[in-house]
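Contents: one structure, followed by commentary.
FYI, not all chains are in this one, though none of them got moved.
Each chain gets a letter, A and B, in the order it is written, and its residues are counted from 1.
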Amino acid sequence: MKKVSIVMGSSSDLRVMEEAVKVLRELEIEVEVDIVSAHRTPQKMFDFAAHAHERGIQVIIAGAGGAAHLPGMIASLTPLPVIGVPVKSSNSIDGWDSVLSILQMPAGVPVATVALDGARNAGILAAQILGAGDEAVRDRIIRFKKGLEDKVNIMSEETRTQFE
Amino acid sequence: MKKVSIVMGSSSDLRVMEEAVKVLRELEIEVEVDIVSAHRTPQKMFDFAAHAHERGIQVIIAGAGGAAHLPGMIASLTPLPVIGVPVKSSNSIDGWDSVLSILQMPAGVPVATVALDGARNAGILAAQILGAGDEAVRDRIIRFKKGLEDKVNIMSEETRTQFE
């Protein structure tokens, strides 16, 4: 059963958002992916957000750019944790609009915001949330973090040699 | 019949938003006022926005602070012009979040944004919109602008005297 749902406002956001898909698959977590626009398909967004938890979804990742209302509106309609990815879309003012309209949610309705274009981190955070109550997932995260360390150690090796 | 609807996310926004009510009453335009929260009463917001034009409303003014989704979400649900008032609420980062999350709407769904805390201008703009097709309203706007000019002329008089 798919536990993570990844949605975004336009297929032009896929370029950024597919990093979330990739890392979740690396972590052996199944995902569903869809285009849901807060501003152009508000009824579809409502139906999606209000019922996701009834379909077994446990975490929602939502990416959007500019005046990015999708993550916050989904958060207003679901009891699930919602991860927001600010996308630096072509119509954005250097990404500030995306970041602030996702991050600055009012008290009562949080969105777990990650870095600008940080879809890969959104995927990892979704896995960590599932892993909070699931040791098998958590072990995969621990191995994943070990992999990050290994890559830095290889870079370190090469760099020290280069500058000796 | 009420032609302008003024909504905001919390009664704490009334401090700012009642300037819109005042100026519209000065311009002899009837208004309705309500609290509608995109994040806390999403269904009510949906119903309000989807049906306002059927009740004879011709312009909607929406005020919100922080990650301010109310004006944009209403705009996604109504064919009416929506005027957005960014409110510098206590949880705002100097007002930038309010401004950007109202102004930077994606292509297809405009919000007519006014200055930070600019509720008075939102009221005047609503009157100008009604006046686009109604000469009586437009004449009141012309008189209103004349009044602004008169006040500056009085200030000018006093200042020149003071520094002579």
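Annotations for the structure displayed:
We adopt the following convention: a contact is a pair of C-beta atoms (placed from the backbone, for glycine too) under 8 Å apart; a residue touches a chain by one contact, two chains touch by 3 or more.
Keep in mind the model is a prediction, meaning the values are calculated, not measured.
Depicted are 2 of the identical subunits; the complete assembly encoded in this structure file consists of 8 such copies.
The rule we apply is simple: only the chains that are shown with their structure count from here on.
Relative orientation of chain A with respect to chain B corresponds to a rotation of 180°, obtained by superposing CA atoms and rounded to a multiple of 5. Per-chain Cα centroids separate chain A from chain B by 34 Å. Every residue of chain A that touches chain B in the complex is listed here, in rising order: 9, 38-40, 42-43, 46, 65-69, 72-73, 75-77, 91-93, 96-97, 100-109, 111.
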